[in-house]
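Here it is, the structure in full.
All protein chains of the complex are present and in place, except for one that has been dropped.
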Amino acid sequence: MLIEIRETPFDPLAELSRYQAKPDLHGKAGALASFIGLMRDHNEGDQVSAMCLEHYPGMTEREIARIIDEAQVRWPLLDALVLHRVGEMLPADPIVLVAVWSSHRAAAFESCRYIMEALKSRAPFWKHETLTDRGRWVDRNTDGY
Amino acid sequence: MLIEIRETPFDPLAELSRYQAKPDLHGKAGALASFIGLMRDHNEGDQVSAMCLEHYPGMTEREIARIIDEAQVRWPLLDALVLHRVGEMLPADPIVLVAVWSSHRAAAFESCRYIMEALKSRAPFWKHETLTDRGRWVDRNTDGY
Amino acid sequence: MTIRVRYFASLRERVGCAEAQFNTGTVTTVATVWHALNPDLALPGNTLAAINHEYATLDAVVHDGDELAFFPPVTGG
Partner (left out) sequence: MTIRVRYFASLRERVGCAEAQFNTGTVTTVATVWHALNPDLALPGNTLAAINHEYATLDAVVHDGDELAFFPPVTGG
């Protein structure tokens, strides 16, 4: 299990490839469900040219770890990987990667979505968007279900 | 949108990287949900040393295309990629990749799972497993919900 | 009229061939083709059928030049 907050751009698919090479997943994992959140160039009808993601170092990692623990109680998971970007970023930049390995697909699908939704509602991150003429804090996440 | 049946091993994460570079997704896609099915070295309590996947060329591709069409009616999707392996394979080999791009995460999560479940119940593929002492046809897929 | 008939996976092994041709002068359904070609083998209850790459029921009518396929439950993914 790995949780990391990244201050520089990362390639989620390359990270996933690297992590997936772990020998204990070989032949055991039948299912890998993953979600990648990417920065859009528009939000709520406005063009967004840049974004800055703030977080609460320490609490963020602990909250994500608690979320993964909860998922491991509910589903038989083999492994999980969560990477999250902070700092200044541009449209199309990857923001978050959530990946879950399991023997079977139902556990992988459901726990991946569970982790992602819990992260969005509980992990202490805050987005500040740069629009054409001003900046603004995103005031809440939309519901994902 | 791309659907391909592959007769040789493929790297789903590398394929996903290549596909994701499409310029029309840049800045538009906020969510990429993907599922990768991998060959396990065990099934129903038996060790599995190899597997052969048969399909019905032509119908397989058409049925997957129909499934993606159905998903596009139900959810606002930006793009979809489905790759499926056929022929002889070994444990840990990727079998299937389903990836969906959307503006928002709910559509990506739900349509990815929908496509995967519909593929498992309708796309004409058949698995033949090689066990330690014999071969056997997998007689049905388990329910994924 | 001529129908191209195909069998897949375990059903191909039970029937003993991958492909057959069926000729008839009358209106014919999926089930009729099976029984005519396999008089000694009851159609397994879970068999699926497709006409021209599209799922079909056992009472669907087949036409000249159609490709009719019989196969067991699918197990891909």
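The first chain written gets the first letter, and so on, giving A, B and C; residue counts start at 1 in each chain.
Everything that follows uses one rule, which is that contacts are C-beta pairs under 8 Å (C-beta built on N, C-alpha and C of every residue); 3 or more make two chains touch, one makes a residue touch a chain.
Every value quoted in this text rests on a predicted model; they were computed, and no experiment measured them.
K.L.:
If you put the missing chain back into the full complex, which of the shown chains would it touch?
P.N.:
A
K.L.:
What chain A residues would touch the chain not displayed?
P.N.:
Touching the missing chain: residues 37, 53-56, 58-60, 62-63, 84, 95-96, 116, 119-128, 137-141.
Methods note: only the chains that are shown with their structure count from here on.
K.L.:
By CA centroid distance, what chain is farthest from chain C?
P.N.:
Using the mean of the C-alpha atoms as each chain's centre, the farthest one from chain C is A.
K.L.:
Between chain A and chain B, what's the gap in Å when you average each chain's C-alpha atoms?
P.N.:
That gives a centre separation of 22 Å.
K.L.:
Please report how many Å separate the Cα centroid of chain A from that of chain C, as a whole number.
P.N.:
About 48 Å, centre to centre.
K.L.:
Multi-chain contacts only, two chains or more: what residues does chain C have there?
P.N.:
Within chain C, the residues that touch at least two other chains are 77.
K.L.:
What residues in chain B touch two or more of the other chains?
P.N.:
In chain B, 37, 116 touch at least two other chains.
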